[in-house]
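Missing here is one protein chain; the remaining ones are kept as they sit in the complex.
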């Protein structure tokens, strides 16, 4: 224990003397009655993109999956370990969430890697390379576009990837069925870490439109 | 956008008028310079177990993977999608984190499912069942113990699973090498959602000992 | 008398010039009127687990049985010497205590011995071995669990043993009858000698929950 990162222990003490005190009853109730989050958020591991922070959410509100580049793979019931698929299944079938949000963000490292034609594997296993293959076809299209700036290609692929993940969500039979029965809603969102802007995907056009907090 | 969960939009507005204002410069700097989180946290999707909350962490501090039951699978470079392995690779090889924390918690639904001998698959794909197979041998040992209460079996398996995930981390060659070179430290933690207690795994005995915030 | 342990004589002098002076009247009254302790405590002989210390109890409060591993054997009216059963009978039928507490503790030597598959008898009579047979079935279940640490198995068996002793208390017909008539209450407690924590057994779940002295 003398090696546990001191900054985190300090943060824990602050939590215990601050927010936890305010929410002590809520934590106890959530422990006794179980969690009933209404929303599943698929977010990125990125240290700047925590949904609880961005949506000012407290305990019990959001069931959160976080992986590199906030992606949902297509439905593949082949018996392998599928952590994102397992989390989706648990959220939808056990916890019966009403909403799923796929939330991407700007400056996403996974997307940057996918766009880099010279990217070397980070290890012989090349897990990142294989994982980012989920977005490879789209990456190859965008990579070739010399008229867009690298920033524009980055943002474009981040949003394309959100749409791909949403399409992949719909390859899960129970997701599709529940959405069609209007018991489940799917949303896309994109957070600009540089200025705090939140962009929401319009369900009809699939464009991302800035949400004005003042409105 | 009129379908995006209103509670989250309200939360976002609170974020933008509250914490974001305090940290605006930090977000901008993190966007321009990139993230340099020092710690990777493997946590559970559970809505009561967000590391940012528990460690009172701000943007840029923690690179967070969240899956059901905060598990790390063993190293399997077989070309499949491995989201947790990809996140681990990115954190260690690209971001060069110094610490990895596997953080479990009490009342974990995945662990409860693993201990339930009558558990039915949640879908034909049974993703949760397959995912929880990562902890199946240990679950079977504990399940048979009739002298322990169900609460004791639950807590025991939550902690055993953390130890298993830590062992799995060490099956990744670069993790093992970096740890031996003392450039990477691995920690186990367990958060009691009912009373806010944080228990840290002693590296020698592997027992979980309560961290006293007042000490 | 020149052989009586000097440390104890010093302690006795301190007692007589300290606490005894404060409580002189109480001792006299207790001698004249007899003892009326309200609580029977079954505790361990262990030098770190004295109930008077842990509960800051003065003379007249606690009727205390202490044996190895604070165990209560099942009701066996076979005419043999049964010191714990005799003490229980005296406490309940003669002194009419209202509460019985079975109090275990961490690092209990008897429990450690019960968990040691290689334990040799301490003497040809093997009294400890026979005595610890009271908890043998549970010990064998726990011993086999290779996923738990030795510390976890120790704590688990300490608590299982408390529950077993409580069940054995209820095999005494008058204990059972008085409890059902709500004239006697039975409690389980476990004291962590390493940090002073006191854990109380929840009557419903039979889990041990930490008692927060600050609450």
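Every chain is named by a letter (A, B and C) in the order it is written, and numbering of its residues begins at 1.
One rule holds for everything that comes next: a contact is a pair of C-beta atoms (placed from the backbone, for glycine too) under 8 Å apart; a residue touches a chain by one contact, two chains touch by 3 or more.
Computed from a predicted model, the values in this text were never measured in an experiment.
**Student:** In the full assembly, spell out which visible chains the left-out chain is touching.
**Tutor:** Within the full complex, the chain not displayed touches C.
**Student:** For the chain left off this view, which of C:102, C:128, C:142 or C:156 is in contact with it?
**Tutor:** C:128
**Student:** If the missing chain were put back, which residues of chain C would it touch?
**Tutor:** With respect to the unshown chain, the touching residues of chain C are 1, 3-5, 7-9, 11-20, 24, 27-28, 30-32, 34-35, 37-39, 45-48, 50, 52-68, 71, 73, 75, 77, 79-91, 93-95, 99, 101, 106-107, 109-110, 122-128, 130-134, 172-174, 185, 187, 189, 193-196, 198, 200, 202-203, 209, 211, 213.
Note that only the chains that are shown with their structure count from here on.
**Student:** Any idea how many Å lie between the Cα centroids of chain A and chain C?
**Tutor:** Here chain A and chain C have centroids separated by 53 Å.
**Student:** Round to the nearest whole Å and give the separation of the Cα centres of chain A and chain B.
**Tutor:** Each chain reduced to its C-alpha mean, chain A and chain B end up 15 Å apart.
**Student:** Measuring from the mean C-alpha position of chain B to the mean C-alpha position of chain C, what distance in angstrom results?
**Tutor:** Comparing mean C-alpha positions, chain C is 40 Å from chain B.
**Student:** Please list all residues of chain A that touch 2 or more other chains.
**Tutor:** none
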